[in-house]
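Every protein chain except one is present and positioned as in the full complex.
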Amino acid sequence: MTHLLSHLASVALAASPPAEGAARAAAPVLGRVVEGPWTAVLIPGLPLLAAVLVALCAAGRVRSKLPAWITVGCLAGAFAAAVQTYLAVVHQPGLAQGVRVLEWIHLSWGEKPGQSFAADFGLYLDSLTMLWMLFVTGLATLIALYASEYMAHDLGAGYNRFYFAFALFVFSMSCLVMGDNLILLYLGWEGVGLCSYLLIGYFYKKPSAVAAAKKAFIMNRIGDLGLALGIMLTFVQFGSVRYAEIFEAAAPYLTLAGEGRIGEIPLLIQLIPVLFTVGAFGKSAQLPLYVWLPDAMEGPTPVSALIHAATMVTAGVYLVARFLPLYQCSTWALPIVAWTGAGTALLAATIGMAQFDIKRIMAYSTVSQLGYMFAGLGVLTSAGAAYHVFTHAFFKATLFLGCGAVMHGFAGQLDLRKLSGVAFMKGWGIVGLAMLVGCLNLAGFPFTAGFFSKDMILAEAFASPTYQALGWVLLFTAGLTAYYTFRVFFRVFIGPKFYEPGDELHAHDDHGHGHGGAHGHGDGHGHAPAKAKATADAAHDFHPHAPGWAINVVMVLLTVGSILAAYPYLISWVPGLIDASSARVIEVAHGGEHAHGTFFGYDPHAVMYYVSAIVGAVGIIFAFVLHFVGRTGAATAKADALLPVFGPLARWAQNKWYVDEFYNFLVRVPLLVISHVLHLADKLLVDGLVDLAGFMPQAAGRGLRRQQTGALNGYAFGMVLGVGVIAAIGAVLLW
Amino acid sequence: MIGGTLVTLLAQGPIPADMGGVTLAHYLVVSAVMFVLGLVGFMVRRNLIIMFLCTELMFQAAGIALIAFSRFHMNHTGQTFVIFVLTVAAAEAAMALALVVLLFRRKETLDGAAWRELKG
Amino acid sequence: MPTLLADTDVGSYLPILLLITMAIVFAIANLAASNLIGPRRTGHVKGMTYESGMNPVGTARKRFNVRFYLIAMVFLVFDIEIIFLYPWAVTFPNIDHAVADGAVWLGRILFFLLTTVVAYVYGYRKGVFRFD
Partner (left out) sequence: MIEKIGALWPEIILFAAACIVMVVGLSPTAAVRRLCAPLAGAALIVAGIVAWFTTPAAHGPLPMLPLFGKTLVAGVGVLLALLLAGTPDREYESAIARGATGYDPIRANRAEFWAFFLFSLTGAMLCAGADDLIWLFLALELTSLPTYIMVAVSTGRNRSMEAAVKYFFLGALGAAVFLYGFTLLYGGTGTTRLFAPAGEPSIASILAAQAAGPGINAVAMTGLVLSFLGVCFKIAAVPMHFYTPDVYQGASSAVAGFLAFVPKAAGFFTILILAGAAGWWGSSPVDAGGSLPQPLHQIVLIVAILTMSVGNALAVVQSSAKRMLAYSSIAHSGYMLVGVVAGPGPANAPYTSNGVAAVLFYLLSYGVMNLGAFAVLASLERRRADGSADEADDVNDLKGLCATRPLLGWTLVLSVVGLLGLPPLLGFWAKLPLFTSAISSNEIGLVIVLGLNSAVAAYYYLRLASVALLESPELTNDTVRSSPFPARAVAGLASAVGIVLLAAWPLNQWAMQGGRYQRVEPLKAAEGTPPARVDAGAPAAR
């Protein structure tokens, strides 16, 4: 075992970006673009086609699963196109390829450079793009298939609406990732935001879903403002919004940064990545804008899996990775990214520990893992961050879909105190196994993909002399993550068999066909005792609804994907891709000796595997002891009551409650304050401005209106007066 | 009607020999005065027929200026123009007559100010 | 002798512009002044048709037949036609037949008269010439 680990570690060392060696891919040539394969057009094209076809279905009031099959087919085609394009792109490593689809915006107001503005509908294909598109299209295909069963209760208008927004989302996401200019990126950015809004508010009759959708929309707008300002500043500074031209124009600054003369770079150039960061934090749910993501779980679970776990929320990571050259030209941008990421990771992990709604726990874990990714970017292991994005996409989708299956089967039940031993029930084995693999990944269990990707970030943090403290924060968070992950697994999926159906039973009392839609309650406090009793009575003839073939197939595929995601690491696939793209980390000359951080005197790259494996194991053991050992059948609060028996850990367990309430407070009060401030700002500032802007023309209009007396002579007088005055002005000017 | 000094002031330009003592400026003054009279009349009179006659006055003011310029430039274009101006004036006269008859039948008055339902 | 005003001094005709402007401003000023400071009297005498004291005889409300106006308007058409015919008639005998094509000149006036015929046909169908 130890031998194997050290072997892996040595391979990792050779492959990880900071290590110089043969494994390092060809350095990217920024600012040069060669003609790319036309098949790339199919990647955004097919989802758009799907959206159009589904819209036609909606117009034709189709009430079958046709929209699902259309979407799955088109997305599978897009995935195939992505594979094809990927092969073409890696064929020419380090060189970006461009495909111009159609002319879009061309404005010019002069001949000089900077006096024109061009943004085509063009694609920018490099290895970073293709990495993203591979997992976006692949996961989207699988999740669309999953949703064909999951959403089946809503056949008809709702089903069509779901798949329309779904396909539109994939189209927008591919615009965001594949666009060759910032305007197209922004279009995609707003597009995914819109689709996210539509899908969170899918159950639009539920006030909480509508509120969540609104919250997501508003929080994202704050971020988008930053992004928009960043784009404008980019245009002003570089005279273009095309990546190739920006990178070309930024090359001298990058050289300056590489020579350690970062102070000589103009301040406004350094400001650009900071503004981008604001946008990235909004979209990727980082402090202080993260609050929308947990609420976004009001949407259907496939949406949570695809948009709010695997793809859309990583758009911020993509943005930072894409513009890493600019980030490296800024003194403040990367530290902001690193520290905010680490802070979010810790905060979200602690909140996640205190939740009872398993989908919410997964949401907080997503926020936390996104924090990891940003921290990875901040400490300059873009390869580690991208790899974490990649592995996270698989295992988090697995976890969400597993939770979704549970919710689907138990009439919306998500409270971990009301479910137990689900994996042992008839027909739930596959889900249980998938959840186990997902949880192991999330907890960073050795040899899993999540383990390797997390370690790349941790090791790099410790390797950097300035980020030692950040490394400790992340390490502590890793332990918490392992604990809360397995808290879910031990309580819900194994142990004595018990279940209590969710509150959606009444809606379907003819048969026990619970559905995944509305799963209203926030943190498990929601059930009044009387209602719980009624629910229990109703549960007598309730039978869990085991997942069908579509869900099972997708779960199996995703599980296999999560396991296999560990494999690319061994051949340093992702780091290679990242190194060949604009996200490559430049070497910074440090005037002499290369400062290198250590972990108690050891090289962090060598020892971090052992350390994080131990930390993860400790977390899992804690969960095991607290939530599995001695849990006797009833999975409700009894486990908590048993806690004092396990002596030294009791106080910590009590603290858990404290943390829960504390973070509830911390989340809600600022939210309330923010919303009130926003409301007030809206009332006073926005409405006031609008009123003022409306008032002035109105007042002018009322004044002028008196001249429109309706009298012929009055009009003649006005006309002659006007001619006279204007002719007099002309005479004066001529004089 | 206008002081002789002003006429002399305006007559400072070259005087074509065959225009005799009457210069272009004299014609233009007459024309301008007629035009302004038309404008003023149009503004202050409320009788529709008088108002129309005032516009005719303005048209004919232009006609006088045209003919004077035509003579000044020694070509016929201005005179040709005048014939067309007369034509248009006649067309407008026909229209004005028709309109005025129509209006008079509706309200039994020729007062332009009687028509002020539309305003604001 | 300059034939183009363009050849003369630019400034020499500025007074005309000045005059027009002055006249307009003067008129407006008068109107405004009389509106502002002038007395406003209403009364029986002021409202009479002739303020001089003449009493209008009969009623002004007497209606003329609409045909009178129609005839007046049709007359205008033929009236105006004459002013086009005069210059043509004066020019036609004097044109140099070696240079200008007399037939074209005749054709032009005939076309012009044709438009009058259209007006006549229209008037006829409209019933302008029926006096019943």
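Letters are used for the chains, namely A, B and C, taken in the order the chains are written, and counting of residues starts over at 1 for each.
FYI, a contact is a pair of C-beta atoms (placed from the backbone, for glycine too) under 8 Å apart; a residue touches a chain by one contact, two chains touch by 3 or more.
Just so it is clear, the model here is predicted, and its values are computed rather than measured.
Displayed chains that the missing chain touches over the full complex: A, B, C (touch as defined at the top).
Summary of contacts with the chain left out: across A:A251, A:L268 or A:A700, the touching residue is A:A700.
By the touch rule set out above, chain B reaches the unshown chain at residues 28, 35, 38-39, 42, 48, 51-52, 55, 58-59, 61-62, 65-66, 68-69, 72-78, 80-81, 84-85, 88, 91-92, 95-96, 99, 102-103, 106-107, 112, 115-120.
Even with one chain removed from view, chain A keeps its contact list with that chain: residues 107-111, 693-694, 697-698, 700-702, 704-705, 707-708, 710, 712, 714-716, 718-723, 725-727, 729-731, 733-734. The omitted chain makes contact with chain C at the following residues, 3-6, 9-11, 13-14, 16-17, 20, 87, 90-91, 94-96, 99-100, 104, 118, 121-122, 125-128.
The rule is simple: only the chains that are shown with their structure count from here on.
Between the chain pairs A-C and B-C, more C-beta pairs are in contact across B-C.
The geometric centre of chain A is 77 Å away from that of chain B, both derived from CA atoms. Chain A and chain C have CA centres that are 79 Å apart. If each chain is reduced to the centroid of its CA atoms, chain B and chain C end up 9 Å from each other. Counting partner chains per residue, chain B has residues 39, 43-44 touching two or more of them. Multi-chain contact residues of chain A (touching two or more other chains) are listed as 717, 720. Of all the residues in chain A, the ones that touch chain B in their complex are 705, 708-713, 716-717, 720.
Per the touch definition, chain C reaches chain A in the complex via residues 14, 17-18, 20-21, 24-25, 27-28, 31.
Interface of chain C with chain B (complex): residues 1-5, 8-9, 12-13, 15-16, 19-20, 23-24, 27, 31, 61, 66, 69, 72-73, 76-77, 79-80, 83-84, 87.
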